[in-house]
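For chain A:
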Amino acid sequence: MHIRRAIAATAFALAGVLAVNAPGPLGIGASPAQAEPMQGGTLNSTLWPEPPGIIIGVNLNAPTLLPSTKMFEGLLAYDFNLSPQPMLAESWEVSDDGLTYTFKLRENVKWHDGEAFTSEDVVYTLTEFIPEVHARSRPTFARAEITAPDDYTVVLTLEEPYGPMIRSFDTIAAPMMPAHIYKGKDIRDNPANREPIGTGPFKFSEWKSGEYIHLVRNDDYYLDNRPYLDEIYYRFIPDSASRALALESGQVQLATQNDIELVDLARLEAMPNLEVTTKGWEWGAPISWLEMNVRREPFDDVRFRKAVMFALDHEFIRDNIFFGWAKIPTGPIHSSSPFYTADVPTYPHDPEKAKALLDEMGLTAEDGGTRAEIKLLGLPYGEMWDRLSQYIKQALGEVGVEVTLEASDVAGWGSRISNWDVDMSTTYLTTLSDPALGVARSYITENQKKGVLFTNTSGYSNPEVDRLFAEAASEPDSDKRMQMYHEVQKIIADEVALAWLVELEWPTVHASNLKNVVRNGLGPNDNFAEAYFEKE
Partner candidate 1 sequence: MRHLSYIAGWMVKALAVVLAITILNFFLIRMAPGDPAIVLAGEAGAADEQFLEQVRSDFGLDRPLPIQLAAYVGNVLTLDLGQSYRAQRPVVDMLFERLPATLLLTGSAYLFALLLGPLLGALAATRPRTIFDSLLMVVALFFYATPIFWVGLLLILVFSVQLGWLPPFGMQSMIPVSGAWNQTLDVLRHLILPALTLGLFYIAVYVRLTRASMLETSSLDYVKTARAKGLPEWRVATAHVLRTALLPIITFAGLQAGHLVGGAVVVETVFAWPGIGRLAFDALFQRDYNLLLGVFLLSALMVVFFNMITDILVRLADPRIGSA
Partner candidate 2 sequence: MGQDTTSTPLVSIEGLRISLPLGSDRVMAVDGIDLSVKPGKILCIVGESGSGKSMTAHAIMGLVPKPLKVEGAIHFDGHNLADIAPSVHRGIRGSRIGMVFQEPMAALNPVMKVGKQIEEVFRFHNIPGPYDDRIVALLDSMGLPEPELLRHAYPFRLSGGQRQRVMIAMALALDPALLIADEPTTALDVTTQKQILNLLKTAQHERQMSIMLITHDFGVVAEIGDEVAVMQEGRIVERGAVKDVLHDPQHPYTQTLLAAVPDLSPRPAADAEPAPLLSAANVSKTYRTRSGWFTPGREVHAVQNVSLQLGRGETVGVVGESGSGKSTFARIVVRLLTADEGDVRLDGVDANLLDLDTRQLAPLRKRVQMVFQDPFASLNPRRTVFEIVAQGLRAHGVGRREARRRVEELLDLVALDPSAADRYPNAFSGGQRQRIGIARALALEPDVIVADEPVSALDVSIQARVLDLFADIQKRLGIGLLFITHDLRVAAQICDRVIVMRKGEVVEAGTSAQVLFDPQHEYTRLLIDSIPGRGQMPKKHGPATAAAEAMERTRE
């Protein structure tokens, strides 16, 4: 079962991702819909684990988002280039000085309970709802003063320009909440949290614990003849083999992110009735790495860290553990990022070199003997990650480093890493589009915050790296910025701040006759107003 692992697999996956919007891998347009759309139909999607709640902000883990983004909407959507598209706002304007954002709202939008959607809802959401519960967007909107000149206009005024602002209005970053329901009431314990009222193309119907969440078509949706689908079931199927089986047999038509074990993907991809795409999650740009606690010996010695890199066969990891659904990273920045450079020190598989480095450190041993004994706390997200830990144990064992695996559940894993109580650990983190948001946090000295996860928990510290990250973040000139990030990549890669393992890919598997599933930058988290089944 390894349920507990799967649970958090999705949970942590989004950590640090949300409310961020970035160029991402560019230039891929929505595939043109060939066949004629069918009005109606039932979409069954897997959803695992069962989410704790379905209000974005109150909860922010992946399973919350997938159903919630069908019921709620933001002011804007974003295409694959992350350019803004209309959603609840039909138009918007940014002043030349970058300090004023004016949104014109659609006038025919109704909440699911029939109340009209107005600027009051937007102001409530951005000034009360998000600051109270939406931990990730809280700082973004704290930069702005928000006013509503009339019922269908909203104005944000900033004190200084903030580049990412325009990409902060999607459903996940800023879901519009009904003021008439929440205003003046407790948000976290609001009864509407179990029966949400949104503006989206689908309305909440039923949540059967342990089985499914059922959404039905919003007949009063503001776009004509949308949505196509009559209803969506998000089915909780706790085991990935069963999920794959359900896809194959056509019982479900959609699965995404970690729902399907990578080992099954090749088989599913080969099936005529299924399609697999890795698009739609690019903005996450997740990288998995082996984190070494440099506060402890022998990890404080860069030679040891390099030896670890040489000892690992990254191709084996990619091919046999991630079954080819991964790329090999060279350093801290994801290869899809515009700031990426391949011009950094690399570490091809070379056990002899690893041994030589260890010898140099004085960690010598008779042939086949043990040079060092260390512990590895593996990411408790399922068998795949167990196998990764087992592989690391084996690969390091071959160069004489004896690894003891430590087991833990998610809670223990998080506690120990955030409290720096580990030798080595495996993890993955979304590096996001902009290094200032998703990369720097794992390497800068300032972000060593004991007790807090997703910070610089390895303890790596280099004043030059700190300086480069700080300056790059506030550098208006993009070429200079690029230069600084290239430089920082070289330093970090040379010092092996972390032992990067793979760049992960999150595939979305869907029935071939299900179209417009991944049609914009939101991927499966789009509102599905345009999703349809082909007419047979």
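Here is the rule we use: a residue touches a chain if its C-beta (ideal position, glycine included) is under 8 Å from a C-beta of that chain, and two chains touch if they have at least 3 such contacts; residues count from 1.
Keep in mind how these were chosen: all candidates are chains of the complex that A comes from, given by their letters.
Everything numeric here is computed off the predicted structure, so don't read it as measured data.
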{"item": "Complex member in contact with chain A (any copy), out of 1 or 2", "value": "1"}
{"item": "Touch list for chain A against partner candidate 1, complex", "value": "1, 3-4, 7-8, 11-12, 14-18, 42, 44, 49-50, 52-53, 58-61, 135-136, 188-189, 193-194, 208-211, 233, 235-239, 242, 245-246, 251-252, 408-416, 418, 449, 451-455"}
